[in-house]
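Omission of a single protein chain aside, the complex is shown with its protein chains in their original locations.
Note that the chains are named A, B and C in the order they appear, and that numbering of residues resets to 1 at the start of each chain.
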Amino acid sequence: MNGDGGTERGPAPRRTVMVRGHAVGRDFVLIAGPCAVESEAQTLAAARAVAAAGAHMLRGGAYKPRTSPHDFQGLGEAGLAILAKAREETGLAVVTEVLDPRDIDKVGRVADMFQVGSRSMRNYPLLKELGHVDRPVLLKRGMSATLDEWLAAADYILSGGNEDVVLCERGIRTFETATRNTLDLSAVPAVKALSPLPVIVDPSHGTGRADLVRPLSLAAVAAGADGLLIEVHRDPPRALSDNGQQIEPAAFARLAREVKALRAHLEGVAP
Amino acid sequence: MNGDGGTERGPAPRRTVMVRGHAVGRDFVLIAGPCAVESEAQTLAAARAVAAAGAHMLRGGAYKPRTSPHDFQGLGEAGLAILAKAREETGLAVVTEVLDPRDIDKVGRVADMFQVGSRSMRNYPLLKELGHVDRPVLLKRGMSATLDEWLAAADYILSGGNEDVVLCERGIRTFETATRNTLDLSAVPAVKALSPLPVIVDPSHGTGRADLVRPLSLAAVAAGADGLLIEVHRDPPRALSDNGQQIEPAAFARLAREVKALRAHLEGVAP
Amino acid sequence: MNGDGGTERGPAPRRTVMVRGHAVGRDFVLIAGPCAVESEAQTLAAARAVAAAGAHMLRGGAYKPRTSPHDFQGLGEAGLAILAKAREETGLAVVTEVLDPRDIDKVGRVADMFQVGSRSMRNYPLLKELGHVDRPVLLKRGMSATLDEWLAAADYILSGGNEDVVLCERGIRTFETATRNTLDLSAVPAVKALSPLPVIVDPSHGTGRADLVRPLSLAAVAAGADGLLIEVHRDPPRALSDNGQQIEPAAFARLAREVKALRAHLEGVAP
Partner (left out) sequence: MNGDGGTERGPAPRRTVMVRGHAVGRDFVLIAGPCAVESEAQTLAAARAVAAAGAHMLRGGAYKPRTSPHDFQGLGEAGLAILAKAREETGLAVVTEVLDPRDIDKVGRVADMFQVGSRSMRNYPLLKELGHVDRPVLLKRGMSATLDEWLAAADYILSGGNEDVVLCERGIRTFETATRNTLDLSAVPAVKALSPLPVIVDPSHGTGRADLVRPLSLAAVAAGADGLLIEVHRDPPRALSDNGQQIEPAAFARLAREVKALRAHLEGVAP
């Protein structure tokens, strides 16, 4: 919430965003969980697993922005209740998406941090409304947004009075089809040169491939990311959405250990 | 509203969308007017000019989606009142953008056709809501949307029960910087091969350059577009938005004549 | 070869490039023929058909730049001999690709205009060499080239002393997968605002779809193109390359008539 002037990460002074006791921007954060809240059992299984592996926050969508109206649209309020229950049991902070400005109160009764998805980055009425809430906002980069446009979108929230914005790089749309998006890790240091906001990375959407989540997670950490947002599902092939990119709890646990060790290494040798 | 089965334009049967007496999809439509409603004088001047030149509908934004919160955001309700006045005086149908599902009633009291802009193409709560109104919707292609994603977005409206959707190609985001976007005219026949919906073209946003509006308008007509959406301002350099791409009334009048003549030529020689 | 100062098409004075008696840039040109020279019978059949339909030049590759080394690479010198025979019989000028600076003499013994393909637009040794030949060069836009880079590539030829360059827009690479490339028709007037060189359009590669060749050909003409380059094959499904985008002779003949009529219409009503 308040900026601290660490200079080791780049030219702009860094801001710290507090989310249920976690200082994003100062302490590295691991946010993990299923793409969508599908059921209480599935969500609690994922929450317990990622908590045990050292995650700080639980992700999971109750309202899902889907390309087709015929795809699973999320459980809505029932999904929010499940997230609240998972928090109660695990102590994880809850990060969940809000799509509609009319849902802000409802989602805000559960979310410790609102998520604005890639498709909503240019939803200015939603951003304006989030400028007036007393809750942090995780703002994903639009799939065709330049860094300047992304920061201008953040400015809709900031200029409304809410300074607690965390940026999330999640891949941009390019001609390449081997990956779902092209994860732009240059964006991490490039945005930090322009803005004090913390920047985390979502390698799950950034690649769309479970087998690439590990190497790109480590790369994101090395590039200076302040955290990771990773999709974890107890049974990825049966997930109702994003079933090619979610990883299993055991893989997440190994990755969390590697990320922690890498962070420790980088902090020890930072120039 | 009801589909007619003309086969001359492509494999899918064509749908006709009625907008204040104009049969979009059957009769070619010219929609013109300023980017934004800036004042009554500016809007009425543009409306009179485009009506005199043969336009069927007036475009003009009262709610503007701007990249930065510090840019002009539109006149809001005052802008809607100006549009209503312009319609009263000129008889032009009004096409204006709605950004926020909470504004649908308000905008719907004036709009003969709602416009969903490129940045809102993935605003699913808005699209769902527009599936329940008894008013046509002009759905612009998202700047990074594939044809399939665009049609899936239309399906959010259609599957809600509103069959009156008009599609609008307005350029996609590419690496090219000589134009604001890359106008994808292949999209016109390619979409018509997949969908019965009318497809119009916006060469103003598609190129971002006033000097390219004329040739790309003619090209769009030749590619089979069902109409054009063109930005016209009485004093483009002083426009509060899009000032590089709006054309003057006299240029629009010349273009309208050329478009009409080209349409007549193409209908006469169609195989 | 010598520039004439017609101002009706845009701000830059126009240049006329003579190709075997055809004044490209002054008179509209139709260049048609198979993607690749596959056999004498196939090439002669296509040449006769396009000549009968009113084409001015025959296209056909003897040296083919293929993505994979395991794909058909062209007949080489035997292909050149077939093109020479087709010219002898039909009187069509021959446009054929040169890939390798070492082949310039060999290809130049047959080509009335050298073609530099999209993949070779940045092959500077080839371009430099073509700056010293006394034969026109058709320079296709690179699939990821901006207009500035394309014109800079042309400058490699022009600054070597060969002023006879014809530019060819053939689609750029974007995220869209419904078409093979995204045909950028804005490039036609945008390049003409910067350069006196003639600009033609290749809707076959630009779309990669036979069903889109007709509407995009008409659109290119309306956008001000100086000519069209169209792939025609007597039996497209059995073509050894590009078999989804070649059209049949009868379709080409109908299209040639439509293009001619459209040109006449546009010249009659040009402002």
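Criterion: a residue touches a chain if its C-beta (ideal position, glycine included) is under 8 Å from a C-beta of that chain, and two chains touch if they have at least 3 such contacts.
It should be emphasised that the depicted structure is a prediction, and the values quoted were computed from it without experimental measurement.
Contacts of the undisplayed chain with the visible chains, over the whole complex, involve A, B, C.
Per the touch definition above, the residue from A:A23, A:L44 or A:A190 contacting the chain not shown is A:A190. From the set B:Q73, B:T174 or B:S195, the residue in touch with the chain omitted from the display is B:T174, counting the whole complex.
Only one of the listed residues, A:G33, A:P136, A:P198 or A:G224, touches the absent chain: A:G224.
Mapped onto subunit B, the footprint of the missing chain covers residues 173-175, 177. If you put the missing chain back, the residues of subunit A touching it would be 144, 146-148, 172, 174-179, 182-190, 193, 206-207, 209, 211-212, 215-216, 218-224, 254, 258, 261-262, 265-266, 269, 271.
Interface residues of subunit C with the unshown chain, by the touch rule above, are 65-70, 99-103, 119-120, 122-125, 128, 143-144, 149, 152-153, 155-156, 159-160, 173.
Note that only the chains that are shown with their structure count from here on.
The central chain here, found by comparing per-chain C-alpha centres with the mean of all protein C-alpha atoms, is B. If you average the Cα atoms of subunit A and of subunit B, the two centres end up 35 Å apart. Annotation: 34 Å between the Cα-based centres of subunit B and subunit C.
Separating the CA-averaged centres of subunit A and subunit C is a span of 48 Å.
Multi-chain contact residues of subunit A (touching two or more other chains) are listed as 173.
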